[in-house]
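Apart from one protein chain that is not included, each protein chain of the complex appears where it belongs.
Up next is chain A:
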Amino acid sequence: MAGRGGKQRISSRKGGCEQDEEEPQLQAVLVADSFNRKFFPVTKDQPRALLPLGNVAMIDYVLEFLTSTGVQETYVFCCWMASKIKEHLLKSKWCRSTSPNTVHILTSDLYRSLGDVLRDVDAKSLVRSDFLLVYGDVVSNIDISQALLEHRHRRKIDKNISVMTMLFKESSPGHKSRCEEDDVIVAMDSKSQRVLHYHKTQSLKKLHFPMNIFHSGSDEFEIRHDLLDCHISICSPQVAELFTDNFDYQTRNDFVRGILVNEEILGNQIHMHVTTDGYGARVSNLLMYDSVSSDVVRRWVYPLTPEANFTDQKGWSCTYSRHNVYRGSGVTLGQGSQMEENVLIGWDTSIGANCYISNSVIGNNCTIGDNVVLDHAYIWNNVQLGANVVISHSVVCEKAEVKEGVKLNKQCVLAYNVVIGPHISVPEGTVVSMHYPAEEEEDDDEFLSDDAAAGQSKDKVKQKAFNPAEVGAEGKGYVWKARGLDDTDDEELSHCLWGLTLKPELESESDDSEPDGPDDPVIPSPEMDDAKVFQKEVLGTLQRGLDENISCDHLVLEINSLKYAYNITLQEVMQILTGVLLDLPLQHHSSQLTASRYVAVLLPLLEKWAPVFKNYVKRSQDQLDCLSAFEEHFLEQVSHWPAMCKILMTMYQLEILEEEMILRWFSQSVTSDASRQLRKNQGLQKFIQWLREAEESSEEDGE
């Protein structure tokens, strides 16, 4: 009995040991810098990781996510405004001794990209085993344990071949939380979940997959466009080493691309994990900020909800009532004010009477006047809004002041300390900052440098006056860019703040109307003889010549090359060319054309392309060939006979045909009834008569 018990204990201890081996401490690398300036100029005053989202700094969401998913040690890498981030973290619950997640803060001004960070990770050999790689602006509640298990399993079985597992969330194209700039297409092996191809789809109409990705021996692949890249990846320590080895890798994108392309050389693979029910998104621009904020308020990121106080701030409380309305403590609401739905209001904020607020987040200590209308407005802390202010789809940063009667149209940004108004309407897409735009250009190279430089230039700027037309009579701030003028200069910025606007309808329509093009060829039949193909080609060439206004010389060149390609004799060229030209108006205007309409369309064409004809119709035989093609055409188009004389007349006048040849053609002995009928046409008769007389008279003149 005792013996058995002992055995059990031993075995259980053994099991425990194994488990310890299997699951070493989970580490994470948190990159608290975006290495881009998409939130500029807002991030001039505050690093992106500290921007409030649902009244909580973004980095707190990431840290909460990491901790809840079981990370025990986190390295936070900061660069831009590192001291602020450090200060924030030291005050937060993460740096308390009770925190299950030990947070180390590493700062350096030398980090210029994700690559630099990971190279530093490698140099300092910070990671011991698989680690999580996230950015400081990721909001997520995904349970990664399943993905981690799979990752470890793969690593165990294939001896470190798989270096990374990327996390994706299923989400249909056009979904709000999908960032257009970050849209990816992934080709994967259905069975092994291996990533075969990873590409951004922005502004692509056709997606291209190289063939070699299908040679992996599997017989089932998946092409997925329904994935949202959560920017969370499980990396093996090799990832850091690979970044060191390939010093040109700057971003994760470079890395993924490099691994996939060099798969055969390096033998490394990347896998993916798709979650259907978690939430994960990166706040990469203001549009995403808008979507993620409203998702937080709508509780999609549960348990990271606004009222949860997961940052554990003292004296903080928030009530949650239906229609997703959250109120912090000390909020006062004036009479007749309505909070429609999805509204979050921080503590000690007071709201005047008869306000209407929907889908908005309002920070702490704000003062909002009467009759204010807010829709999709993001008001940060300590903001003052005067009476009769209207704000929609805009962001107002800390300590900004919006005076009475101001209207902020869509996608405006008021950066820190800006004052606007009173009584102006700010056009769509305006960005106002206390920093002068030129200043940004000045220290363009060193935008990652310390605050001191920024401070210095601020002094310089102070001298420049504010433009009252833009910011109002009492306004303070410089307009960075009006959205309407963004097409030429400052392209970077126009992409930045709000990202690309989502216009799904517009885009899909343009996609649809895209001509079938090469994708949908009219299948060329094998039996079609060369002459027919040639005819088609000539038709196409002329059509194009008409559409694109190609000069006659070029047309001749093209027809000549076609002639050689299809081995067509000169005689046939003539006949086909004539036929095609006479057909052209019919092609354009489908079928029912009266003879007069037909002439009206054809004659300009004839005149336009007379040089082309002259190039081919030189000898008398050529003219006869041309005429016979002419006859052939009209034999089929009986209704157009009245047009004949006009066309012949024009061709005669354009000196394509000589009178002698026309007469000879006319008097040719004809065999078929139809041809005889044709020659009896009145107009034609008259024309011939006229020609004869003209000839006679000219002969007479000559004599």
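Basically, contacts are C-beta pairs under 8 Å (C-beta built on N, C-alpha and C of every residue); 3 or more make two chains touch, one makes a residue touch a chain; residues count from 1.
As a working rule, contacts and distances are computed from a predicted model.
Visitor: Which of the following names does UniProt give to the chain that is not shown: "Large ribosomal subunit protein uL10m", "Translation initiation factor eIF2B subunit gamma", "Ccr4-not transcription complex subunit 10" or "histidine--tRNA ligase"?
Guide: The record for the missing subunit names the protein "Translation initiation factor eIF2B subunit gamma".
Visitor: Give the residue, chosen from A:D143, A:D226 or A:E470, that touches the chain omitted from the document.
Guide: With A:D143, A:D226 or A:E470 as choices, the missing chain is touched by A:D226.
Visitor: Touching the absent chain in the whole complex: find that residue among A:L207, A:V261 or A:L557.
Guide: A:L207
Visitor: Who touches the missing chain here, A:S172, A:N467 or A:S561?
Guide: Missing-chain contact among the listed residues: A:S172.
Visitor: Residues of chain A in contact with the chain that isn't shown?
Guide: Counting over the whole complex, chain A touches the hidden chain at residues 172-175, 185, 190, 201, 204-211, 214, 219-226, 504, 508, 511-514, 516, 519-520, 522-528, 590-592.
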